[in-house]
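Dropping the structure in here first, questions after.
One protein chain omitted, others in place.
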Amino acid sequence: MVRVAVVGATGFTGEQIVEIIATHPEAQLTYLTSRVEKPTPYADLYPRHAGTVDLNLENLDADQVIERADVVFLSLPHTVSFQFAPLFVKNGKTVIDLSADYRLRDPKMYEKFYKVVHTDTENVKNAVYGLPELNREKIKASKFIANPGCYPTVSTLALLPLVKAGLVDNIIIDAISGISGAGRSAKIEHHYVHLNENLYAYKVFAHQHVPEIEQTLSDVAGKKQEIIFTPHVVGFERGIYATIYADLAKDFLPEDVWAFYENMYRNEPFIRLRKKAMPQLADVRHTNFCDIGIAVKGRKIVICACIDNLMKGAASQAVQNMNIIHGLGETTGLM
Amino acid sequence: MVRVAVVGATGFTGEQIVEIIATHPEAQLTYLTSRVEKPTPYADLYPRHAGTVDLNLENLDADQVIERADVVFLSLPHTVSFQFAPLFVKNGKTVIDLSADYRLRDPKMYEKFYKVVHTDTENVKNAVYGLPELNREKIKASKFIANPGCYPTVSTLALLPLVKAGLVDNIIIDAISGISGAGRSAKIEHHYVHLNENLYAYKVFAHQHVPEIEQTLSDVAGKKQEIIFTPHVVGFERGIYATIYADLAKDFLPEDVWAFYENMYRNEPFIRLRKKAMPQLADVRHTNFCDIGIAVKGRKIVICACIDNLMKGAASQAVQNMNIIHGLGETTGLM
Amino acid sequence: MVRVAVVGATGFTGEQIVEIIATHPEAQLTYLTSRVEKPTPYADLYPRHAGTVDLNLENLDADQVIERADVVFLSLPHTVSFQFAPLFVKNGKTVIDLSADYRLRDPKMYEKFYKVVHTDTENVKNAVYGLPELNREKIKASKFIANPGCYPTVSTLALLPLVKAGLVDNIIIDAISGISGAGRSAKIEHHYVHLNENLYAYKVFAHQHVPEIEQTLSDVAGKKQEIIFTPHVVGFERGIYATIYADLAKDFLPEDVWAFYENMYRNEPFIRLRKKAMPQLADVRHTNFCDIGIAVKGRKIVICACIDNLMKGAASQAVQNMNIIHGLGETTGLM
Partner (left out) sequence: MVRVAVVGATGFTGEQIVEIIATHPEAQLTYLTSRVEKPTPYADLYPRHAGTVDLNLENLDADQVIERADVVFLSLPHTVSFQFAPLFVKNGKTVIDLSADYRLRDPKMYEKFYKVVHTDTENVKNAVYGLPELNREKIKASKFIANPGCYPTVSTLALLPLVKAGLVDNIIIDAISGISGAGRSAKIEHHYVHLNENLYAYKVFAHQHVPEIEQTLSDVAGKKQEIIFTPHVVGFERGIYATIYADLAKDFLPEDVWAFYENMYRNEPFIRLRKKAMPQLADVRHTNFCDIGIAVKGRKIVICACIDNLMKGAASQAVQNMNIIHGLGETTGLM
């Protein structure tokens, strides 16, 4: 049994990891941390987990992590992961960081979009970007994972086959996310009444996931790729739906475009190609799947893709990475 | 034109009053207050009202209220109304208080349920409980209204004809409210994710609206009436649905029970008797209506009634009271 | 008082017209039709309107329309309007057709997208496209209005100032609509469970509103304008949110772009320019407003605009047209 610590177990993402590991047949929760006055049964704080999680929530003690866990999920605000990841890496732990701290190779980009100076640029080089469909072999060989962001996961998976083949240009990503993506904080804009049947764009041209998406696509393309990205909040609990516009290098028939997707994703357990109709968000809710559909007209392509932002966009993808690193079946605990 | 000040214009109830008065043909907004750093266009804070409300939000200045307004809606937290109502009353204003401060005649009950000492017991005697269907004549003769609570409005309207006739006993009120009833505050339990498809009971046997309901029903019955009351929160923006259980004094046919409702409510513009099926919450949303249905079996009766908690349960009932006091058509601005 | 017939009063749009006219101070409902076995009180069928609508629903009798109404709202499926509009027009009625039957000037386009042959091409020439912000003077001079579609209304209003100035190219419209846009029919894909937290694209490159949008934009631009349009369904009751991407003719500062909007919309009562943040769908719900925001980066522009699909996207815009034609205040009954 792989022993698992969840550092930051009270956010939506941390809680989702707890839920997955609680029923994972080859891993077990051994340490759950957050800021608490005193050790408190996790299920007292989140009654949903009574009967399945029988562990206290405790304040973070790095020594305890080292003692009790083989795998550490860092579900922390950005800049906080800096303070702990290096220590756990040094101690030989599998570290899967769900913050943005180790995703961007260029510290200037980090500084520009996260408005703070990066203080652990050394370790940035060691982290593998944990998108299994792109980096499975590197993940397998690593013990330090920068788990991708939610918007980047769905956007990259939707574009990967075409960008790799050098087929697309002028990429526009229009994406819509349920509010759990904004975290469990008591803000007035997270109030039920403010979100009920509400939808709006935010951070147009300025979202911090832009450099993350561009970095991956540029790596894959072998040249600089720029995108336009418009995120929206929708009055939903969870899910991200991305509708992507691009110009194709030449006229294509849909089946020709599909061939590139088939070729890349044929054996991927968590990618589903939707050839009969565009994917529906409800079909991926509470799953680790990414569903993808396309429409082609001459040299114009529209790609629709969706994931559950807390699952494939965060927690279950993190567990997928754990499974890969520890040689467990990749889908174990995720179906 | 009746000049209207809304003191506390940023809560859900205050905002709802603003919205109603903004299109009221015989009233106009002249003063909107809340705590603000500096006078700020109301529509900048609540963009929904751009194009319909062209007034600043300002800090409360009692002199300004007296100068600018004929009617003052006090949409304040309880205990805060104490500090202002007497002054405005003394200055001859029509004061419609939406807090609980002047609803309970017995200061001990106030203290027991609101956990503070009442400091203006003098004026409690002067306030008329603003349920038009019960107190229309008193309201007409008054200028100081204690506007009823949301649960008490729907519960009392549902029971009035039967309690007045002395026909019911062992009253149980099971009521469910959308979250706007809890006010616009940034609490984690108001978070969209916590309320999505969620429903739960709270304050069983202990809700502060119990003494308010019991006071009115006892007045009407001419003897002490006790109730069991279970409020619930539902993951909705607005609306209250009450399902009420009681024992009838003898076996009744439904039509005989309906006769009591007809008799009392025949000419009420905002009471709708639903004889074909139980009322549906969606039918009263954004209206001042209270819909009522009944089912009878021997000596058991089930009464279902619903209102929009922000409308008939607060803001539009307050405006209905204003209309009555100022001799405007009772339904003006409310259809 | 303007006498109003609503032909097709049981769809979502027809019902919305009924609701608006019921409280319109200068118009009154005189005839409501749909297929019914026998005349039935409208409020029996839609209990929400009890107390405000006191009229029967009857089978359509064209003579009765002519006798009882000055204005006829045709809220019918496409191809059905053909059969009635000419007669009412000939009899001097104000006819406001909410179907698509008289929107497209080119019968071939109609045939291509609606899959039926147009049988009243003669009258197509006489209908004015009822977008007041574009055609107010023509509307004023006409008595036969082709009321715009929901997606075309929001898309056109968002683009009008820039297209008129010849400033934009490569237009992509990504739009999301609540399910009421699909009409009140009992289909499994309208089932609550299928739509709850669901979102998906449909009819990509193929939606019937594409030629309508292109026709208007081409008229305004004075040259052929083509668009890419991706509609989505979201698990909401109402509202449309459009996020539009385009290339600007040159680098612009946001304020320079705003100037074109100000110039065109300064005096429009139902257009609100959102300069501080992108518009939010909840702010236009149940209103006739169209809210517009922009973001500019070099030669790239993102425009976000939203309306209530049943209101500005259908019923309230139809009433706005009636107000204009009949010389009532344009905002009467719509605030």
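We just call them A, B and C in the order they show up, numbering each chain from 1.
Everything that follows uses one rule, which is that a residue touches a chain if its C-beta (ideal position, glycine included) is under 8 Å from a C-beta of that chain, and two chains touch if they have at least 3 such contacts.
Predicted model, so just to flag it, every value in this text is computed and none were measured.
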Would you mind spotting which of B:N59, B:T119 or B:N198 touches the chain that isn't drawn?
B:N198
Which of C:K187, C:K224 or C:K276 touches the missing chain? It is C:K187
Contact footprint on subunit A, counting only the chain that is left out
22-23, 25, 44, 47-48, 50-52, 196-197, 269-270, 272, 274, 276, 279-280, 282-284, 286-287, 289, 291, 335
Omitted-chain footprint on subunit B covers residues 172, 174, 176, 178, 194, 196-202, 204-205, 228, 230, 232, 234-239, 241, 243, 245, 277-282, 285, 293, 295, 297, 300, 302, 304, 306
Residues of subunit C touching the missing chain are 12, 179-180, 184-188, 190-193, 195-197, 235-238
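Note that in this section only the chains that are shown with their structure count from here on.
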Farthest chain (mean CA position) relative to subunit B
A
Please give the pair of chains with the highest number of C-beta contact pairs.
A-C
Cα-centroid distance, subunit A relative to subunit C, in whole angstrom
39
Subunit A residues touching 2+ other chains are 196, 235-238
